[in-house]
Structure formats: structure tokens, C-alpha cells
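Shown here: the complex without one of its protein chains, the others still in place.
This part shows subunit A:
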Amino acid sequence: MNWNIETHHLGKNFGKVIAVNDLSLKVAEGEIYAFLGLNGAGKTTTIRMLLAMIKPTNGSASVLETEIRMGCRRPWSDVGYSVEIPYAYPELTVQENLEIARRLHPHTSKAQVKRTIEKFGLEEYAQRRAGTLSQGNAQRLGLAKAMLHNPKLLILDEPANGLDPAGIVEVRELLLDMAHNHGVTVLMSSHILAEVSRMADRIGIIHKGNLLQELNAAALEANRQKRLIIRTHDNEKAAVLLESSGLWTDRLPDSSVVCAHPECVNRPDQIAEKLVQAGLPPLHLAVEEENLEEYFLRLVGMKAQ
């Protein structure tokens, strides 16, 4: 397998602060890998190390099979990136900003600027100064600059930031198309967990500089906690009934009974039968799965403890 990003025990300290600690990861060609983490978790520092903007304190990184060193010239002709909030030269127009990006990637054709403007729906704003753009359009311009030269690898820090719902869908579809139909590798960081779960082939959860877990969609599915939510006309009695059978329960704020016991989760039909036999027919009975946000918070919380 071709690994387009590889890090080995990568670490960065800023004085006594450990920003990234012993990070080893691999991202395969054509894969969408998402970094998930709270603010200050070390996502942007990792991205900056991968882009040779900051020097690692420990370990090494290679991008597109090139070992990354400060100030190196390769492999940037095949890498597109956007770090933190995208900025542009405010007094220059959208088209001029893209022309600058084109000249920073000398083998990009002039026609590519026009194509990119169309691709990102920026035609209306092409002659407008970048300083006057809305946050969403500034984000589009940032993504357009990153993708202008048709890179093999995209490193995007919070690509959906500031975009409206339609923009989020557009970017998601664009990235999925690039990755799955054109073999472009995408490493992205995001706070928008729903986006991550819809797009990423693999997710790396980073917390306080440490990579806590890497998981793909199947592993996420397997790791997610499931629970049975039960509502009857006497929830108190229903809870006592289940607990008397050795099934531990909890209560939701609306007084619904929650049971995470495997017997409840795997055989809700038997629980329903039990409730009916006790004269407590369920008004609501549903197995709920923990979403990525809840899973992430649980994981971070557990490790934090």
C-alpha cells in the first residue's frame, strides 16, 4: 500500500508545553483521514509539522514519500493545503489572489484559475476584493487556492468552517469525489463531527497532543455504545422490574428508562414481552446508538480521568 503521509513518533514541544506527543500515523493514497480533537489538541501543530512550517522536537514525517525538512522544496507541487482560517491579500481581487496561488505553483495553467473560480462558485466575486468577502466566500477562496493546482494530497484544517449548509454539502461532495474517483488523499481536521462521520474513511482522535485512537467506520460502529430507551405509563415501575432481573438502568431527564445492558440492547423484543407481562406495555421502545460526538466526548473524558 502507498502511504501518502507517514509520521514516526512525531512530537513538538513549545517550551514546557507538549503540543504533540509521539504521534505515529499513516494515511493511504485516496483515503480521507480526519483528525478529531478539541481546541489545542495538537491538530494544527501536526498539520504545520507535515507542511514543514515548524520543526518537530522528536520523530519524523514523510509526505508523498518525501522526508519533510524545514524549507524543503519537495513535495509541495503535489500538495494543497489550508491552515486554520484561510486569509487572502485583502486589497487584491479573488482572481488576483488565485493568480498569485497559480504562480506559486509554476506548472499550473492560466486556464486553471478560471476553472477553479467556476468550480467553487466564485464567478460573481472574481473581481471583488478579497477583503470584502463574507466568511463563507473567504473559506471557498481558501479551498480554491488549495485545490487550484490539482494536488495529489490535500491537507485541510477545518475545511467546512464558515460555510453555509449548501456549501458544506458541496465541499463534502467535492472531497469525496476527489478521493474516491481521482485518488486524491485528504487529511483534514474538523470540529464538525457529523461531517467527519459522513466523509472520513478513518478517524484519528487526538487529545492533549496524544493520538488516542484511530478507527474506521466499522470500528466506530463496533465501539459505539448502544442503549435501549423505554417509556411506559409508569417508568418507575418499569425500572424496578428491569433491575429486579439484574438489568441495570438509568433515567433520562424526561424520566424515560435507559438500559445499556447487552440483554436489553440485543433482545429488545424480550424486554417488551417482559414489560407487557408485568402490565407495563411500552409506549416507546428504541435502541439508540451513541453518535460520534458522544463517542468522542466519552473517549476524551475517560482518558482525561
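The rule is short, and it goes like this: contacts are C-beta pairs under 8 Å (C-beta built on N, C-alpha and C of every residue); 3 or more make two chains touch, one makes a residue touch a chain; residues count from 1.
Rule of thumb we're sticking to: contacts and distances are computed from a predicted model.
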From "ABC-2 type transport system permease protein", "ABC transporter", "Formate dehydrogenase (NADP) alpha subunit" or "Cytochrome C oxidase subunit IV family protein", the hidden chain's UniProt protein name: "ABC-2 type transport system permease protein"
Hidden-chain contact residue, picked from the options A:Ile18, A:Leu38 or A:Leu51: A:Leu51
Listed residues A:Glu29, A:Glu96 or A:Glu214, member touching the removed chain: A:Glu96
Absent chain, residues of subunit A that touch it: 45, 48, 51-55, 70-71, 73-74, 76-77, 79, 81, 83-85, 87-92, 96, 99-101, 103-106, 145
